[in-house]
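Every protein chain but one is kept in place in this view of the complex.
Labels run A, B and C following the written order; every chain starts at residue 1.
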Amino acid sequence: MTDMTLQGRELIAYRTARFFKDGDLVNLGIGMPTMCLNFLPEGVDIWIDSENGVIGLTGAPKEDEEFDPNVVDAAGAVSLLRPGGCCFDSFTSFGLIRGGHVAVTVLGAYEVDQEGNLANWTVPGKTVAGMGGAMDLVSGARTVIVMTEHCDKTGKPKILKKCRLPLTAAGEVDYIVTELCVLHRTAEGLVLEELAPGVTVEEVISKTEAELIIPETIRSMI
Amino acid sequence: MTDMTLQGRELIAYRTARFFKDGDLVNLGIGMPTMCLNFLPEGVDIWIDSENGVIGLTGAPKEDEEFDPNVVDAAGAVSLLRPGGCCFDSFTSFGLIRGGHVAVTVLGAYEVDQEGNLANWTVPGKTVAGMGGAMDLVSGARTVIVMTEHCDKTGKPKILKKCRLPLTAAGEVDYIVTELCVLHRTAEGLVLEELAPGVTVEEVISKTEAELIIPETIRSMI
Amino acid sequence: MDKVVSLEKAMEALHDNQTILIPGFVNIGVPETLIKGIIDKGCKNLNIISNNTSVRGRGIGLLVHENRIRHITCSHIGSNTETVEKVVAGEIDVTFVPQGTLCERVRAGGAGIGGVLTPVGIGTPVEEGKQIIELDGKKYLLEKALRGDVAIIHAWKADRMGNLVYRRTARNFNQIFATAADIVICEAEEIVEVGALDPDMIHTPGCLVDMIVKA
Partner (left out) sequence: MDKVVSLEKAMEALHDNQTILIPGFVNIGVPETLIKGIIDKGCKNLNIISNNTSVRGRGIGLLVHENRIRHITCSHIGSNTETVEKVVAGEIDVTFVPQGTLCERVRAGGAGIGGVLTPVGIGTPVEEGKQIIELDGKKYLLEKALRGDVAIIHAWKADRMGNLVYRRTARNFNQIFATAADIVICEAEEIVEVGALDPDMIHTPGCLVDMIVKA
């Protein structure tokens, strides 16, 4: 699993999965965050929290596996439930989320900034989906990890001095994991803690709008 | 059951039970209020709500009846649970109580007044038991009935212009049932709606500190 | 107290302009039998409180498609592209509420709580028009209770007096929505006799339910 050739989204998922500890209750956003499940470290068994009121989903049934149509994930897709999993209502679910009982939540970003602000739910004039459970998750989880490509599709920085889009939550992001680096949001600011193989500090700085704190020692992401 | 010789606490319980409608969820305070169960009108099947998280208790098991020591009433006494009864936690229990899902609550009083104020939980310098669930019940139940002897043991009025003891709740009492009469608390004040057999308006007035509204027609309590 | 009624009888409680609580997450745990009843009765100009609007052509999506909804209070409409289209076209008004805040507000409405203080939404557009209260150095939004005229819900099993059991993730908003409306109508996949359900395993006490319809 320590494949030095990992790149892009796979590298991001691989590194993000290294934040999980054995037994953690983890909420993974729809899309890229679920890729973390393919890169769990050995000996780390996590429990998946789904905002719709279930702990212990394990993913879609295989073609001939039996399933219960009433067991779905946060995207509405049918999933299997592992032994020891449990179901509860939405009120209880968000009590767990907001109450700090979820160890880690992993989400994507439209924008994230050096104060730990995150914008990932709306682009005024373009999207009208609504925030769903994202605001609760970012406010409530003990550790908030944003996994995102370092720049947007046009090459513009997504890691900013200050988010311009409407926020999902203010000052709650702990880590940002991209294909280039791992940034840790501390009281002093965003610290460049790890670099992907072959990536230089200069490259990260040039692709980041946020001010970065560059420590003497920077680890490798792999 | 329309025994014209009913007197005292039995008369109070008999009359109070006539406020219940078939299917009502009813909370009965410890002590005299539970006597209402002996006087339920024919065709009226009520469900008993107990603040400790159960609907459907039916009272103590008989000597050789099986029982579950985990089924207790609000006084901590073992009780039987009827089919269709259900158990829940205290948070849910008081959500039901405060949320207006209990049709009627019946309690005793140290003092009650013409504004619908009730004092029944503490006598400063004398009792230190605490309010338990009484404040929630009086604030939350849809109909609040106080059943009480008309005067205290020394003959002093308990139905006052204004309570002097610390309140359980302000302005929540709907009916007061005593061995002399039924008083209805309306926006205009306390209305003398019913008299016990042989009791006169003058007797009630003389034993009541509160101002009473005396309508043209006064019904009999039985 | 046998609360089992026909769909027609249950629909007597439904009218134009009502505020209706409808549970469901995407299209799981949605009372589709009752929704079809509302459509057949012709109720319109409805004010819906829900988490989302199911998917195109199913569940709450039927009310969207038939243009019966004036306003939706919900956390998300992305699972139903038709809702998105009608909101963009100005045919339906929408108020977005964070999902956990929606739970809190409806629970408060059912439990006699006037409102709750939540940190969720601080520093975001959700703040707008709301009171901010600071406690012990932390900021909270005061989010007010929310109730409906009617709640329509979906259970797995119901006994004849309305004790309910939900199935897996189909529980979602059903359990709290059943507490916060003047009239609660439940459709159940299976109707059982009183006494058939374990008292410890009842998710919604029968006292909250007014009518039961076979789903």
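Just so it is clear, a contact is a pair of C-beta atoms (placed from the backbone, for glycine too) under 8 Å apart; a residue touches a chain by one contact, two chains touch by 3 or more.
No experiment lies behind these values; they were computed from the predicted model shown.
Asker: For the chain that's been dropped from view, list the shown partners it touches.
Answerer: The omitted chain makes contact with A, B, C across the full complex.
Asker: Would you mind spotting which of A:G100, A:P197 or A:P215 touches the chain that isn't drawn?
Answerer: Going through A:G100, A:P197 or A:P215 one by one, A:G100 is the residue touching the chain not shown.
Asker: For the chain left off this view, which of A:L25, A:M131 or A:L192 is in contact with it?
Answerer: Result: among the candidates, A:L25 touches the missing chain.
Asker: One chain is left out of this view; which of B:L40, B:V72 or B:I218 touches it in the full complex?
Answerer: Of the candidates B:L40, B:V72 or B:I218, B:V72 is in touch with the missing chain.
Asker: Of the listed residues B:N117, B:T148 or B:T178, which contacts the missing chain in the full complex?
Answerer: Reading the full complex, the residue touching the unseen chain is B:N117.
Asker: Considering the entire assembly, which residues of subunit B contact the chain that has been omitted?
Answerer: Within subunit B, the residues that touch the unshown chain are 50-54, 68-72, 75-76, 81, 87-91, 93-95, 97-98, 117, 122, 128-136, 139-140, 166-171.
Asker: At which residues does subunit A meet the chain that is not included here?
Answerer: Output for subunit A: 22-23, 25, 45, 47, 49, 54-56, 81, 83-88, 94-101, 139-140.
Asker: By the contact criterion defined above, which parts of subunit C meet the unshown chain? Give residue numbers in ascending order.
Answerer: Given the touch definition above, subunit C has residues 104, 108, 112-119, 133, 135, 138, 140, 142, 144, 165-168, 171, 198-201, 203 touching the missing chain.
We adopt the following convention: only the chains that are shown with their structure count from here on.
Asker: Averaging over Cα atoms per chain, report the distance between subunit A and subunit C in Å.
Answerer: 30
Asker: Which integer distance in Å separates the CA centroid of subunit A from that of subunit B?
Answerer: Centre-to-centre distance between subunit A and subunit B: 55 Å.
Asker: So what's the Cα centroid distance for subunit B and subunit C, whole Å?
Answerer: That gives a centre separation of 34 Å.
Asker: Indicate the residues of subunit C shared as contacts by at least two other chains.
Answerer: Residues 107 of subunit C touch two or more partner chains.
Asker: In subunit A, which residues are in touch with two or more of the other chains?
Answerer: In subunit A, no residue touches at least two other chains, as defined above.
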